[in-house]
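To start, the structure under review is shown below, and the notes come after it.
Every protein chain but one is kept in place in this view of the complex.
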Amino acid sequence: MRYFLNRVGFLLLSLWAAMTLNFVLPRMMPGNPAEAMMAKFQGQLSPQALTALEKQFGLTNGPILVQYFDYMRSMLTGHWGLSFSYYPTKVTTIMSTSLPWTLGLLGIVTLISVAFGTLVGILIAWKRGGVADGIIPIVTMFLQAIPGFWLALVMVYFLGFKLGWFPMAHSYGNSVQVGYNVNYLFSIMNHGFMPAVVVFLGGVSGWIIGMRNNMMTTLGEDYVVFAEAKGVSKSRLIFAYAARNALLPQLTSLAIALSSIIGGQILIEQVFSYQGIGYQLTSAVSNEDYPLIQAMFLVIAVTALVINFIVDMLYGRLDPRVRRGGATS
Amino acid sequence: MNGSTQSRRRKGSGALSLFLKNPKALVGLIIFAIFLIMAVFAPLIAPYNPQSTNFTPMQGPSATNWFGTTSLGQDVFSQFVWGARTSMVVGIGAGVGGTLIAILVGVTAGYRRGVTDSILNAISNIFLVLPGLALLIIIESYVKNTTPYLNGLIIALTGWAWGARVFRSMAMTIASRDFIAAAQLSGASTLRIMFAEIVPNMTSVIVANLMYASLGAILAESGLAYLGFENIASSSWGVMLYWASTQGAMMGGAWWWFVPPGLAIALVGTSFALMNFAMDEVTNPRLRSAKRKKAVKKMLAELNEQRRKEHGDRPEQPGVAN
Partner (left out) sequence: MSKHRMVSILASSALTAAAVAMAGAGLTASAATAGQPIAIQTGPNGNFQDNFNPYSSTADPGTDGLIYETLFYFDNISGKTFDVLGNSFKFSHGNKVVTVNLHPNVKWSDGTPFTAQDVVFSFDQLKKYPAADANGVWTQLQSVKAVGKNQVVFTFKAPNGPFAEQYVLGGTYIVPQHIWKSLGDPTKVSVTKPVGTGPYELSSFSPQLYKLTANPSYYRGVSKVPEVDFPAYSSNASADLALAKGDLQWTGIDIPNIQQTFVKADPAHNHYWFPPSNVVQLYTNLKDPLLSQKAVREAMSLAIDRNKLSAEGETGYELPAVPTSLVMPNNKAWLDPKLPKQYNSFSYNSTAAEKILTQAGFKKDSKGIMAKGGKELSFTLDVVAGWSDWDEDALLIKQELSQIGIGVNVNQMQFGAYYNAIAPAKPAKPNYQLAISWTNTGPTPYTLYYNMLDPNGNFNVPQFNDPSVTGWLNDFARTANPARQRMDIFKIQSYFAQNLPAIPLLFGATWYEYNDANYTGWPTQKNPWINPAPYTYQAAAIVLEHLKPVK
């Protein structure tokens, strides 16, 4: 119980720190949101508009502490306000149109990567020293080392533009009826395929290699070696004895991978014009769109901290030593 | 096996020769050396000034311009060579920087525990949690003229958290071993225990982190440059890709401009990975692919003894073993 309270306290502390940082960082940026907006117009808008924009956004120069408490209150009460760069659209509206796409695409790809990578990791650890063990880690590592946006550009150009096999942009076809129907789902899959491949190749190697190494380590543990010496069948040895325990470290990585998908993949979204949150976040930052930055950072921070919290708790259950906290304390 | 049976602080030479005999290590080392030589001797290797616009624009590879020319008539090969220097410095520099911060934070947190741990862990969690690219853009807005080196620094300062987490749990595991307790009893200072006892025992994890952090930094730098967050006059592979894409290299058929930087990044990354695989195999015999069943059986009896001395790079062990 004490461990639990400790963790909760820690969660709240991190949350407060993240929110405070989130308030401070964008406000330290030079210029203000109204000035940043002028980038969009470049002389097409009367320069006078700057004054009007400042009024619209309610940019006050009140004491920073008052602004801070206002900010904390509105963040906690869910009044996230109106976006500056898409004024007067609600911040929540912007997030609700882009976040599901990011979560859908990256979430599914991450889960596939983990499942696939873990399985392959187990298999090549089993057949260690074999051809697959020699080739797969290196090839996937090479693919992971290619800049994702570069691969994406090449794919869009050849598979999309030249060959026309896949759509070059957007998350679903414009002619399909949005809703629960086969065409729509098929269209989403068709449009999501190339981005998914890029994201998959950008991450799967880590899962394969991580799992392989965990397996190797576990296979060398006393209890596994004893089991092997006792003549336990190989598949039973791999799956029932070794893999179960080798999965634990993957869990931490999964937590981090899952909490990082919520920030989106700006580079890939941009190349595929995919309607995800990464583009919105990046443009919000460039436009000094405080309300949008704050809301997005808050969602990202809360998600990540909560996932980490859950993993911490799970670890506490699964590995008592973590709770005991080592010999020195 | 000599690496693991020797005393824990003296495995250097044996490991090195093992490392060099490993084919993965060799290939990785060769690729890495090629780019390193290119980086170090860039002024001698590059035939022309990478920025000068003296050639016919958009020409394919030829005897004068090995990798063709850009739309402004610059020599792509010269840019590529100078880019190697920048990208290697940024990648390795940011990798080293980030890893150092991670060691400092991770080992301190893992060894000291308690309040220190909570605070450091909170800080690293925040860095882990805040979206890296967005954070980078915010920081970039404070600085004028973002050179690749500055980007490398920013990448190091924002990208250490993942490593710190790994090191923390490693340090925790190591701290529970007998020889640490022994060192404490003999009155060694905290700093000494941390850096003379714990850190040397996580060498392979540190190297692994360094490799991945360097690869991550090269990728991050190229991404930042591609998005336009880097001084466009600098020579780095990322800036080359930025120009190639803003000038429509691919649609204009100028593959010679677009392909080399991307491929080079992937090759450098692969060389890091190869060296890391080899390193793992050398420092952690269990990862070695060679069949060792017989050895296992023979050494069954010695195992317990050996385990204590071993410098594991395994992540947290499941509790079942004890």
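The letters A and B name the chains in turn, as written, and every chain counts its residues from 1.
As a convention for this text, contacts are C-beta pairs under 8 Å (C-beta built on N, C-alpha and C of every residue); 3 or more make two chains touch, one makes a residue touch a chain.
In this text the structure is predicted, and so the values were computed from the model without any measurement.
Engineer: Of A:169, A:185 or A:310, which sits in contact with the chain we cannot see?
Structural biologist: The missing chain is touched by A:169.
Engineer: Quick one: say which of A:50, A:72, A:112 or A:227 touches the chain that got left out.
Structural biologist: A:50
Engineer: Considering the whole complex, not just the chains shown, which residues of chain A touch the missing one?
Structural biologist: Touch set of chain A with respect to the missing chain: 29-56, 82-83, 85-90, 93-94, 97-98, 153, 156-157, 160-161, 167-175, 178, 269-275, 279-280, 283, 286-288.
Engineer: Tell me, which residues in chain B touch the chain that this view leaves out?
Structural biologist: Chain B touches the chain not shown through residues 53, 58, 71-72, 137, 140-141, 144-146, 227-229, 231-233, 242-243, 245-248, 251-253.
In this section, only the chains that are shown with their structure count from here on.
Engineer: Let me have the rounded angstrom distance from the C-alpha centre of chain A over to the C-alpha centre of chain B, please.
Structural biologist: Going by mean C-alpha positions, chain A sits 21 Å from chain B.
Engineer: Over in the complex, which chain A residues touch chain B? Could you list them?
Structural biologist: Contact set of chain A toward chain B: 6, 10, 13-14, 17-18, 21-22, 25-26, 28-30, 128-129, 133-134, 137-138, 141-151, 153-154, 157, 161, 205, 209, 213-214, 216-223, 225-226, 228-229, 245, 248-249, 252, 256, 259-260, 263-264, 266-267, 270, 278, 281-282, 285-286, 293, 296-297, 300-301, 304-305, 308, 318-322, 325-329.
Engineer: Where on chain B does chain A make contact in their complex?
Structural biologist: So the residues of chain B in touch with chain A come to 24, 111, 113-114, 118, 121-123, 125-126, 128-135, 137-138, 141-142, 162, 165, 172-173, 175-177, 180-181, 184, 215, 219, 222-223, 226-227, 241, 245, 250-251, 258, 261-263, 265-270, 272-274, 277, 280, 284, 286-287, 289-291, 293, 296-297, 300, 303-304, 307, 312, 314-321.
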